[in-house]
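Part of the complex only, each chain left as placed.
Here the chain labels run A and B in written order, and each chain numbers its own residues starting at 1.
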Amino acid sequence: MAVYSYKINLSTKGFCDVHDITPQLREILSESGLREGLLSVILAGSTGGITTIEYEPGVLKDLAELLEKILPSSRSYHHDAAWGDGNGFSHLRSALIGTSMSIPFSSGKLILGTWQQVVFIDFDNRSRNRTLHVQLVGEK
Amino acid sequence: MAVYSYKINLSTKGFCDVHDITPQLREILSESGLREGLLSVILAGSTGGITTIEYEPGVLKDLAELLEKILPSSRSYHHDAAWGDGNGFSHLRSALIGTSMSIPFSSGKLILGTWQQVVFIDFDNRSRNRTLHVQLVGEK
């Protein structure tokens, strides 16, 4: 049993910018040489989210519209009054979707469906350079 | 320390069909013989979800109504235009609720409340045969 740590760097545009990180996660798992265990990925930040979705333009547009309906980016939030950076909606979307998830792997492969991608979504209101942290716990 | 992999097979009906998988998870933990560690369960798919809720008919009906309000199954989504399978709402509900969760165990028992069940919810618009993957990392 061993633990391995990796990072994924992304340049993001904000406003529900969705990045498919499945290829990077598969590469990381392959590099680690681990065969059986658990992968955990987290954003060290409070204005993005991690979940799974089919990485297909239509449904990604639907997701952006859903979040816009529940948490409009044009509205003013109490958070904005406190800080003035105008990204209250980004913080709330992040708390709702969540900033981490765990994915088991077996026989050296991530357990995911064919149409299921792990995505990082940047909810912020500006471009960012993001670092995701990936931790693997398992055995060879 | 060791890793064990298991599967749970379910026949589901779709349209917010909720299955209590707590008994299967307890049986898996017992079979593994592990006493201390972490259990992770995931749906390898993009139209279902995993969360915890009291498995009681009233609140399950409430959950279905909540999701119907936020993401109506009768509406048309961009995803539907792309694929024509009419389950855009299923994909969005899945991304919102999440497809995996981790549950610690100690002294050979899952750490869950009395009224808290781990559930798989099938959000799809048709019957399915589903496989959930359960990974245990821990020690005896």
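We adopt the following convention: contacts are C-beta pairs under 8 Å (C-beta built on N, C-alpha and C of every residue); 3 or more make two chains touch, one makes a residue touch a chain.
Small disclaimer: the values here were computed from a predicted structure and weren't measured.
Student: With 2 identical chains placed here, how many copies of the sequence make up the full complex in this file?
Tutor: 3
As a convention for this text, only the chains that are shown with their structure count from here on.
Student: Between subunit A and subunit B, what distance separates the C-alpha centroids? Give it in angstrom.
Tutor: Here subunit A and subunit B have centroids separated by 19 Å.
Student: For subunit B, which residues are in contact with subunit A within the complex?
Tutor: Going by the criterion above, the answer is residues 1-3, 5, 38, 40, 42-46, 70-71, 77-83, 88, 91-92, 94-96, 98-102, 133-135, 137.
Student: Okay, in this complex, where on subunit A does subunit B touch?
Tutor: 1, 36-38, 51-54, 56-59, 61-63, 65-66, 70, 96-98, 101-106, 111-113, 115-116, 137-139
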